[in-house]
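As you look at this complex, bear in mind that one protein chain is not there, while each of the others sits in place.
Chain IDs A, B, C, D, E, F and G follow the sequence of writing; residue 1 opens each chain.
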Amino acid sequence: MPQRQLESGMMFNGEGRKEAMKKGRIKVMLGNEACVEAALLAGCRFYGGYPITPATEILEIMSRRLPLVDGLCLQMEDEIAALVAVVGASWGGTKAMTATSGPGFCLMQEAIGLAVAVEAPCVIVNVMRGGPASGQSTSTAQGDLYQARYGSNGDYSLIVLCPSTAQEMFDHTIKAFNLSERFRIPVIILSDEVVGHIREKVFIPDADQLTFVERKVPTVPREEFVIFKPEENGVPLMPTFNTGYKSPVISQAKSLNGNRGNAKEAVENIHRLVSKIEDHMDEFAEVQVYGDDKAETAFVTFGSVCRAARSAVDMGKEKGLAIRSVEVKTVWPFPDDLVRRALAGAKRIVVAEMNLGMIQREIERVIRQPEIKIELFSKIGGIYPQPQEFLRFLEEKR
Amino acid sequence: MPQRQLESGMMFNGEGRKEAMKKGRIKVMLGNEACVEAALLAGCRFYGGYPITPATEILEIMSRRLPLVDGLCLQMEDEIAALVAVVGASWGGTKAMTATSGPGFCLMQEAIGLAVAVEAPCVIVNVMRGGPASGQSTSTAQGDLYQARYGSNGDYSLIVLCPSTAQEMFDHTIKAFNLSERFRIPVIILSDEVVGHIREKVFIPDADQLTFVERKVPTVPREEFVIFKPEENGVPLMPTFNTGYKSPVISQAKSLNGNRGNAKEAVENIHRLVSKIEDHMDEFAEVQVYGDDKAETAFVTFGSVCRAARSAVDMGKEKGLAIRSVEVKTVWPFPDDLVRRALAGAKRIVVAEMNLGMIQREIERVIRQPEIKIELFSKIGGIYPQPQEFLRFLEEKR
Amino acid sequence: MKNAEKIEIDRRYCKGCMLCKYICPCDVFEPGQTRSDLDYLMPQPIRIENCRVCGLCESNCPDMVLTVFAKEKRKENQ
Amino acid sequence: MKNAEKIEIDRRYCKGCMLCKYICPCDVFEPGQTRSDLDYLMPQPIRIENCRVCGLCESNCPDMVLTVFAKEKRKENQ
Amino acid sequence: MRKEIIFCGFGGQGIILMGVIIARMMEHFPDLQVTQAQSYGPASRGGACRTDVVISDQQINYPKSSRPDLMVFMSEEAVKRLLSEADPTRTLIVYDNTLIGAIPAPYTKTFAVPATKQAEEEFKNRMVANIFMLGAVIELINPGSFDVLKKIVGSSVPKKFEELNIKALEAGYEYYRTHKPA
Amino acid sequence: MRKEIIFCGFGGQGIILMGVIIARMMEHFPDLQVTQAQSYGPASRGGACRTDVVISDQQINYPKSSRPDLMVFMSEEAVKRLLSEADPTRTLIVYDNTLIGAIPAPYTKTFAVPATKQAEEEFKNRMVANIFMLGAVIELINPGSFDVLKKIVGSSVPKKFEELNIKALEAGYEYYRTHKPA
Amino acid sequence: MNPLGEKYLRKEFLPFLFCPGCGDGMIVQAFLQAVDDLGCIDDLALTAGIGCSAWIGVYMNVDILKVLHGRAIPAAIGLKATQPSRKVVTFTGDGDCLAIGGNHLLHAARRNIDMTVVMVNNQIYAMTGGQVAPSTVVGSKTQTTPYGNIEKQLDGCKIALAAGATMVSRWSTAHLKPLIKTFKNALNHKGFSYIEIMSQCPVQTGRYLLGSGSPQFNLQWLKDHCVKEEDPSRWLEVESQGKIPVGDFLRIEQPEFMEEVQRMNQRVKEEQGKGGDR
Partner (left out) sequence: MNPLGEKYLRKEFLPFLFCPGCGDGMIVQAFLQAVDDLGCIDDLALTAGIGCSAWIGVYMNVDILKVLHGRAIPAAIGLKATQPSRKVVTFTGDGDCLAIGGNHLLHAARRNIDMTVVMVNNQIYAMTGGQVAPSTVVGSKTQTTPYGNIEKQLDGCKIALAAGATMVSRWSTAHLKPLIKTFKNALNHKGFSYIEIMSQCPVQTGRYLLGSGSPQFNLQWLKDHCVKEEDPSRWLEVESQGKIPVGDFLRIEQPEFMEEVQRMNQRVKEEQGKGGDR
């Protein structure tokens, strides 16, 4: 599944810029708008949502655009209904998505587990804002990182992507739909207010430049089909409704034929729900390094903070300071190996995030060298860090 | 705040057994029942709940018992309403609690953030069952460990206790109420089906044998009182409703006087919400070691799995195998130092849990010695591990 | 008036609830001594000659395990 | 009939919505040139002599910044 | 001393209650510890159902049975699934022979009690089969006491069924005394 | 080349829209990158409101202003909070002198535009103050183009207000031409 | 298995998990009878929540999505939205539909989306072992109202009517014939239909509320307590006698949601073609 490269702005600076531009459009758009554009291009035809700052524009633009392509955008009575309707639409055979922010994301947690359990491909965008609780609706934050992975009950796994530019909102949305169909899982785009509300140029390729993944459906006669028996890639074929398979789909632990009651098969199934993703991380896991990839000083960042860190790296370079910035694009499942590789040789690791230390814990876990302290450069309360502050941190905490 | 020791059964084997028994009662009861007994003793007078296996007995017994002490047990329309009502009752000046299991715990996440943000003391019991989603309602599991810490949006902290016996259901409930009042936070008792549904002897001390913490209330004149200004211990006095303080309590980020809008004070307040707990972990963090505390082989366990591990330690001893079992009683904030100390000198660490590896990640983070592999002995699907299996694991994975 | 040829109860799934006995206007059933595969005592259509093939027992059986075969019908089919 | 002594508008919080002008049955207000602390153009009770102290402007002011002082009242109080 | 007892059957038979009653009996033995654990499906709708009772003079850590002293079977299904947990030489197997044909070799330490049949015939209520069975096994549960058991049974069932249950209990006890295994 | 522009005022003035319009103008400059970011309170109810526009011929990483070239102030409050971000020697400060008394020392590179007053008096609608202001600053935004701006303003407001806004824009532009700073 | 069962049940899922004599099984059969009469088995798509009654549809050999407690209705909406030609039916219980899921009922009804909600009212939370439900009569002793329920009942039919449902009926398992007819009407109704079925739960409602666990007793209780009264203005009288009004209460035609959506999409695309308003 070839994916467009994720680096923001690539299309504008790279070699084949003019060539590429011929085959698409460049528009100044909101990060949230880029997300909608990509979703529609990827084939999303159902959106179930509920307004919440700073994700509301996704709903608003969807409500404008979907009718034009014979899709349906439903503003539901709450976020629970929104995501459950998305799961219904997914089993109805449609690519479907929703978007929200912290408080609504809380309400979606049970249905995220549902989507995992019934293996319904769908995309969920969380444009993060300040927490806890109602927090600061118009301010940016990255405090939902663990919630995105662990907010629902029980053992499960899913994929979480963190865009840092409007272009990545576009690219990650395409990728999210593809991964959700490939693995039959909910894929979460964990964006934040800065990325959702930034306006910048986005390159929208023509559809024929992109690869779209569609769910695999059964073709064998109904009697021979076993609904939750995985194919080689760990994922069962999806007998969406109205295809004649008369599928029994329950949210409980289940055996291969979809019935409750067989403990052994139920255990295997839970294991499979996790391993179908985690055994195939090489298909999607992504970590980028900006700056000097041999530098002893390394930032670790994700989401919008990547941008400020890049500027800090550039400023550092001007001052003769070698820095690398390790950008975790697919934050879950956490790409242990890629991160370890990207940090190889680093002597000083500063995790920069807009929360009180989350990716930091993962780095502590992954970099098991007691001599390396994993420092935290943390900004909360909606304050987006300035590049200068990164450098000041390096100096002051020395 | 002296607490009764947490070790299960102590009262029956220890020296002062007869003495102690004079001052209390011993009854065979369900873990869930022991929780109710303790809550009532601790002064809980409001329960807002919703039925769900395997936590329902807590609601049922509360509905029977609370009217007898002029309390109120309300079966609400859902778990969201249940916890929000508890928060309301807490600000009404009452000790209040709720209990649920996985799916209901999902629905409570937003209101957990609320309780954190408005600093409403309360106790939330999650009697874990199999997940994900509806999972296996009558089976045990420990898959909600991270959810209990990170299930709500934004940066926050809270305390999570993991009982392993009916006696600990009692003891932890007393402790939970005390900690919730001390820190003005929701305290979560993360139990599981085995512990909730076990029946065994529980020693119920007389009230005068126990210490009960009550929330500190303001006494200064209203004009001098600043609602979210912390005392020395990091916690503001609580001007519960109807005490004349006319308190403005909002779920948004806020300044000291309770109003929105002052970004600097809002940031400080979020920091304080976390540090008021994490700076005082010595008051409550608890890790126990069972068996040979110098043994090179160590289990790490929590909740009901502690019991099976203890039997395994005993069986190992019979076979000449020295093992220690490190029991994490307060799983959040994770007691890094205590765990490190309890594992000092261990060469082989096996984390045993009924999930696909959660405490394991914490141990990997805390024990940063690359030469020690943190092994996982995992049981899921409602299968409670047998002591023999622990020993078999040690042999086979050698 | 119709008559029943045979009343069949599927022993794999009968739960012995006796709603068939309760609903039958013609007093056809009595509790029997045979156990279904689910360990319940099954009813017996001991007065089958009373049966008027009203179908109530069949449509009221909560486990859909009871079938009334009408005599006439069979003849028609032959 | 009552008369107004004075009509006060709290310049700290007036938002210039002109609902006072809209609601007044006696056409007392006109938009003025003074700005409130919130940067809005405040109304002016330029025809205060028309005022019958009906209180509508006061009770309809969404920011509770408008006060009508009645003449009689003052006298009574003296 | 550690005694392990397993009661098993299907949902709706009151299997769990049997374990609960035995556990509660231990309130009257101050020097003993007890645990009662269970696994079951929802409500009274069939499906496997099981409770483990462990009695010991020591603190009980592992609360489930690993080497049962006594197993009481109340359904064929339970025999199929759980008989292998029995130890042919150690475990005494009691079974409701209304519902269970026979206990296969090599298990020879057995005692058949027609609890369901007696409940249906003698008491016109199959719901008391479990209590009948309890009466029939109490002497096999050691430590235990019929008198304490009777008290606890009385306080464990709805008032209006108290008499019926006590009668069933006594009948079970009587059955034991007249049919007890050698 | 990196140009940084800040528009600031309070909610309800259409501050964000000013940034959006400038950003969208850049669609017509294929070789330039642009970012527009914002921070604001809800709806039109006062409170600080600000948008940063960055224009560059390079990829733009940090999307906020750190050394603004141009700052446009539309409220006293904004001056209080944000003036310190200006560089006395570098930043050109444009302000709505209907709402703002004066820009204090050491900031001397200033240009006063009575946008709100003109909107209220000339167009009987203070809602167009922002567009008036845009007209008055477009020549100071370089690269920029009044013609493109006009097109974008037209397509950024509800149809029935299109004419009004275009007029305000032109009036602002006219104001600039007649009052432009030396 | 009777012939209807042979024809329509998902054999490998048998037996039903329902207790002996439970009304839920009777509803399986009645519904399949209606489907058989209409010959529409291939047009069905079902959803369900959590609870005993939520399993009703699972045994039918059709597409079914069984989701979370209380969330069957939004799942149905998602399905209907993407498969407008389907007859979408939701099976739900009184707890599922009126307690945790009450809000979804309101909003599906007001949208008049073409689907049928079959609400099985056994006056209790059965699956979890007999706790009070919004439909439990005042005074009842349940596992969570040991001293008698003091909360007024919520009447699902009244709520559905107030919210804008275009078809509302209530019957009981003692009224299988009219129930089957109502099922057929609902399956053919263009719009939101709400069908409540008073159903026996001998094990919880019977044993603890009504005083007998006998299926016969419980079915008889329904026969005795459900009286046909289709005129809402007379419900108060019926209710004051401790009876439950049953019947077909409403069946009207109003614009259906999915048709409105399609009309809108059509219109919008046409306008777009003409370069209509932004």
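Things worth noting here:
Following the convention adopted for this analysis, contacts are C-beta pairs under 8 Å (C-beta built on N, C-alpha and C of every residue); 3 or more make two chains touch, one makes a residue touch a chain.
The model shown is predicted, which means the values in this text are computed figures rather than measured ones.
The hidden chain makes contact, of the residues B:E33, B:E57, B:E110 or B:E265, with B:E110. The residue touching the chain not shown here, chosen from G:Q153, G:S172, G:Q204 or G:N218, is G:Q153. Of B:L72, B:M281, B:I372 or B:L391, it is B:L72 that touches the chain left out of the display. Of the residues in chain D, those that touch the hidden partner chain are 10, 12-13, 15-19, 21-23, 38, 40, 58-67. Chain G residues in contact with the hidden partner, per the touch definition given at the top, are 99-103, 106-107, 110-112, 134, 147-148, 150-155, 158-159, 161-164, 254-255, 257, 260-261, 264, 267-268.
Within chain A, the residues in touch with the undisplayed chain are 50-53, 56, 59-60, 63-64, 67, 73, 75, 77-79, 103, 133-134.
Note that only the chains that are shown with their structure count from here on.
Counted as hops between touching chains, the shortest connection from chain D to chain F is 1. The minimum number of touch steps separating chain C from chain G is 1. Between chain D and chain G the centroid-to-centroid distance comes to 58 Å (mean Cα coordinates, whole Å). Here the CA centre of chain B is 54 Å from the CA centre of chain F.
Touching of two or more other chains is recorded for residues 41-42, 46-47 of chain E. With touch defined as above, residues shared between interfaces to two or more other chains in chain G number as follows: 15, 18-19, 22, 50, 68, 128-129.
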